[in-house]
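The structure appears right after this line, and notes come after that.
Complex shown without one protein chain; remaining protein chains in place.
The letters A and B name the chains in turn, as written, and every chain counts its residues from 1.
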Amino acid sequence: MKTLFIGGIKSGKSRLAEAYILQQAVSKPYYLATNEVFDDEMRTRVEIHQQRRRDAFITIEEPVKLLAALQQCRGPVLVECVSMWLNNQLYYQIPEKEILQELEAVLQLSCDLVLVHNEVGLSVVSDNRLARQFVDLSGKAAQLMGQHCEQVFFCSAGLTMKMK
Amino acid sequence: MKTLFIGGIKSGKSRLAEAYILQQAVSKPYYLATNEVFDDEMRTRVEIHQQRRRDAFITIEEPVKLLAALQQCRGPVLVECVSMWLNNQLYYQIPEKEILQELEAVLQLSCDLVLVHNEVGLSVVSDNRLARQFVDLSGKAAQLMGQHCEQVFFCSAGLTMKMK
Partner (left out) sequence: MKTLFIGGIKSGKSRLAEAYILQQAVSKPYYLATNEVFDDEMRTRVEIHQQRRRDAFITIEEPVKLLAALQQCRGPVLVECVSMWLNNQLYYQIPEKEILQELEAVLQLSCDLVLVHNEVGLSVVSDNRLARQFVDLSGKAAQLMGQHCEQVFFCSAGLTMKMK
């Protein structure tokens, strides 16, 4: 089973996804953290997330090689989050086609996955070319996940709407 | 009963919230306006809102002391809007923790409340530090309201989706 939690910044999507996988999983789930820490503001965010998951998860940190990391997991995995992984891929100048191919391969793994992703497209088109590139890639990735996941939840105000 | 209308700019959330409270209320409801008028563009927006509510509401204007203002109300209150109150709090440099504590106290009042709030997080992260601070605070406030309200409506195109 693949499940997607998609929503905005501070929509509660990470907390909802964590609660969901902990409730579903029969064994201790993996927590695949894709953050690459670039500055203090980000470090603070990461530490808040780390505190929350304490001993409930087996934590793996992998900002780039998502497929390889997931292939090592023996049990359900929370991917937190796909947006940051996409961001890192763009940072290392991986072509969009390769990124989406890797994501598609991830979605065809047999393990249970809970994916967290930011919806970033509900605004005017950015005047920044890199931002536009990211928004496009993010939306294409979301569509791929929407297609392959059996369940999709749209998150706002710490609540969910079931899309699929 | 506490009800939240959350949505984007010009999503119709204010109009929907007004129609809702007027339909529900047995006595004339209060209209708590949190706008602080800084410029002409904003004045125009405020006046459009004022025209619409005419004599249907008892209007109170309070940009900052939300809890104190609500404690004076004897009947259902429309809070229009929480986002602007958060914005004003940040403007007066109230610490985030205190802001959220005041909001939590508001949500524990016994009176019927209809809250209007902007969902501002469905976009890329802003390159402006103040905007990022506001988006984070706004999302945390939304989660608090989502948790305490019995009903939550997500608004777009003048329509609602019931989240709770």
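One rule holds in what follows: contacts are C-beta pairs under 8 Å (C-beta built on N, C-alpha and C of every residue); 3 or more make two chains touch, one makes a residue touch a chain.
This is a predicted model, so every value here is computed, not measured.
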item	value
Contact with the hidden chain (one of A:L66, A:V106 or A:A142)	A:A142
Among B:T3, B:Q89 or B:S123, residue touching the chain not depicted	B:S123
Touch list for subunit A against the chain that is not drawn	4, 6, 8, 117, 119-125, 127, 132, 135-136, 138-140, 142-147, 152, 154, 161, 163-164
Subunit B residues touching the omitted chain (full complex)	7-12, 119-123, 126, 128, 131, 134-135, 156-161
